[in-house]
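Left out: one protein chain. Kept in place: all the others.
Every chain is named by a letter (A and B) in the order it is written, and numbering of its residues begins at 1.
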Amino acid sequence: MNSKVMDLKKIEVWDGNMAASQAFRQADVDVVAAYPITPSTPVVENYATFEANGYIDGEFVMVESEHAAMSACVGAAAAGGRVATATSSQGFALMVEVLYQASGMRLPIVLAQVNRALAAPLNVNGDHSDMYLGRDSGWINVSTFSPQEVYDLTLCAFRIAEHLDVRIPVNINQDGFMSSHTAQNIRTLDDKTACDFIGPYKAVNAMLDFSKPVTHGVQTEEDWHFEHKAKQHDAMMRSRKVIDEVFAEFKELTGREYKAVESYGMEDAEVAIVAFGTTYETARIVVDNLKKEGIKAGIISPRIFRPFPLEDIAAQLQNVKAIACMDRSAPGGTVGALYNEIAGALYNSPARPVLSNVIYGLGGRDMTVSTLTEIYKDLVKEAASGKLNGTIQRFVGVRGPELNYYNA
Amino acid sequence: MSGNKVIKNLKSFSTAAERFEGSHVLCPGCAHSIIVREILNATNDNLVVSASTGCLEVCTAIYPHTSWDCSWIHIGFENSSTAVAGAEAMNKALRKKGRIGSDVPEPKFVAFGGDGATFDIGFQWLSGCFERGHDMMYVCLDNEVYANTGGQRSSATPIGASATTSPAGSTSYGEKQNKKDIIQIMAAHGSPYVAQVAPNKWKDMIKKIHRGFDTKGPVYINAMSACTTEWKFAPHETIEVSDLATDSLVFPLYEIIDGTELNITYRPKNIVPVRDYLGAQPRFKHLFKPEYEYLIKEWQERVDAYWVYLQRREEARV
Partner (left out) sequence: MSKSIKDMGWDELVQGAALFSFEGEVDYEMTQVQPEDRNYAETNSRNAYVGDWRVEKPVFNKDFCIDCQFCWIFCPDTSIIARDKKMIGVDMDHCKGCGICVEVCPTNPKSLLMFNENTDNEEALTQWPEKSEEKGE
């Protein structure tokens, strides 16, 4: 715990960025190496302000680019301590190379990512294209839906990343502006409780342990590479157990329950959407409204995007008749990631719902209650007829002729 | 034990217990490993070392073997400097928080990078580390080319050198750009100590390495690394070619303290013509064709002018 304690109120009014920075502060991070980029800049600015007022015992290094930020984080993590940083969009894209290196070297690092569209065109607003870019980078990838969740799950992230059975870096995503710059009531933990929940850092193969000189970041040839990547994949898959355990402990501590697959209204849902981020909360309102009309609607989200909870989400979708997989990322010439992953999950199960792909909300385009309601009403038609209304993929919310792709 | 190794002469230096092991897969005759051995043997301190993607990294850490008897990290091509800076920051943090006791002697942080990593792709990273003032030493292993991938040009490749992406041909004499003056650039960052060294002048190198280790803050060392494979001389000629480099003043050995105090640290007894240096390396052999003789003349003029400049700065103490 940092030596200077900040006395928080039981309920603070924080936006998603402040939630992330407070979680970093309470986690007593040893090295934060970071670079500013909209809309994650305030995470770093808040942390800098904490440091300037004596609340941070660790080192805070403002580097010259995001690639350098993650590079310094990797060097610091390999040296043997708790490390974190924050970024978005272009910055995330710039550090992508190092993300793979960090996970390949099995270094616990926490990244507070504030999701923002990827250029071109340049856009500072929230969508998930940067989150999707990091899909294969070997990081544990978590979606949050509100500032409270950012706070809670960032604290959990340190615990998960540093667990001796895991040692994988963790990425906590939140929607740019919609979460990062939107303030809400946050139920807080006091500094000591938060820090104790995370626990002390446990060093593994630390460079600063001179009794055991270690070489990190080797080169492999075709005779060794596959074994290491296999081992890395295995660790990622088995981390799910630790994630569930940490969530269970967090629930005991706070009463707030987090799951690898979040769902609302899914107990008897006949129609459902799958989505990440703040859309989940909008959908909860729509689900409640529709249920009043007698429509059995639900919302489901693979909160833990990686390791992908394939079995769990397939199980929860077995009785749903029509599903729209909503991707908030430019699909780049195919169906969206959520469509692919849900379809993949369902294929080896008996369920054969009508499955469609909605591309929405790019560059911060709002997804409203009324638009979502229309999407659900379409799903109701599809559930009744047992087939797609139109094409597999459509864009929703774009001015101009409707974009439709792929016939079933 | 910590601190610089006391080295009275080469015999006493030879008592060093090596921390860079053999059976790495660097080329026979490679100057990189001569340089690394000299540096690592110069200190008794604990070390945290990094290397950029390149010959040194690739050849000394191919799974399942490591040639490093100290902690070592490679991340990528650009960022050996930042890797070590991150480790240096962690060291500071852990000591501040009491997780590393003050009884544990401070380690030295050393980053290695080739000229490709240093002058080109990793330049921003290096610049950032120096601007932030991390307590570290950065050693550029300067063989004037992207050697590990087969000899492509870098911004350290000198005029007239034939590299695979700036090859000599019927209408070209090879590299057209002048070598970037990295030492002045790093001095201008406010580094408290920058210097050029060469492995053949081991006494000069050790003195500078010691000074670098004794200096707080970011230290830049440019180490001339005569590359048998890419400069295309025979493996046993490495020291001979290095001697030509230092004695022709193509690689003048000097240091700059606090950005202003320039000291020339090696004055050859007999200055060798640049022509002899160029003639020893087939990467320059096309310059000896009659139509390119003028380039050899320009080479000599450039080296002479720079030598005059160095002497003037040394005199003027600026």
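Assume a contact is a pair of C-beta atoms (placed from the backbone, for glycine too) under 8 Å apart; a residue touches a chain by one contact, two chains touch by 3 or more.
Everything numeric in this text was worked out from a predicted model, so none of it was measured.
Enquirer: Decide which residue listed in A:P213, A:G265, A:P307 or A:P353 touches the omitted chain of the complex.
Expert: A:P213
Enquirer: Who touches the missing chain here, A:R106, A:H181 or A:R365?
Expert: A:R106
Enquirer: So that we can see where the missing chain sits, which residues of subunit B does it touch?
Expert: 1, 5, 10-26, 28-34, 37-38, 43-44, 60-61, 63-70, 199-200, 202, 228, 234-240
Enquirer: At which residues does subunit A meet the chain that is not included here?
Expert: Looking at subunit A, the ones touching the missing chain are residues 104-107, 167, 204-205, 210-216, 218, 220, 224, 226-228, 230-232, 234-235.
Basically, only the chains that are shown with their structure count from here on.
Enquirer: Provide the residue numbers of subunit B that touch subunit A in the complex, in ascending order.
Expert: Touch residues, subunit B against subunit A: 46, 48, 50, 57-58, 61-64, 66, 68-76, 78-79, 82-87, 89-94, 96-97, 99-100, 104, 107, 124-125, 127-128, 131-132.
Enquirer: Which residues, counting only subunit A, touch subunit B once they are in their complex?
Expert: Result: residues 30-31, 33, 57-59, 61-65, 67-68, 71-81, 83, 97-98, 101, 207-210, 213-221, 224, 228 of subunit A touch subunit B.
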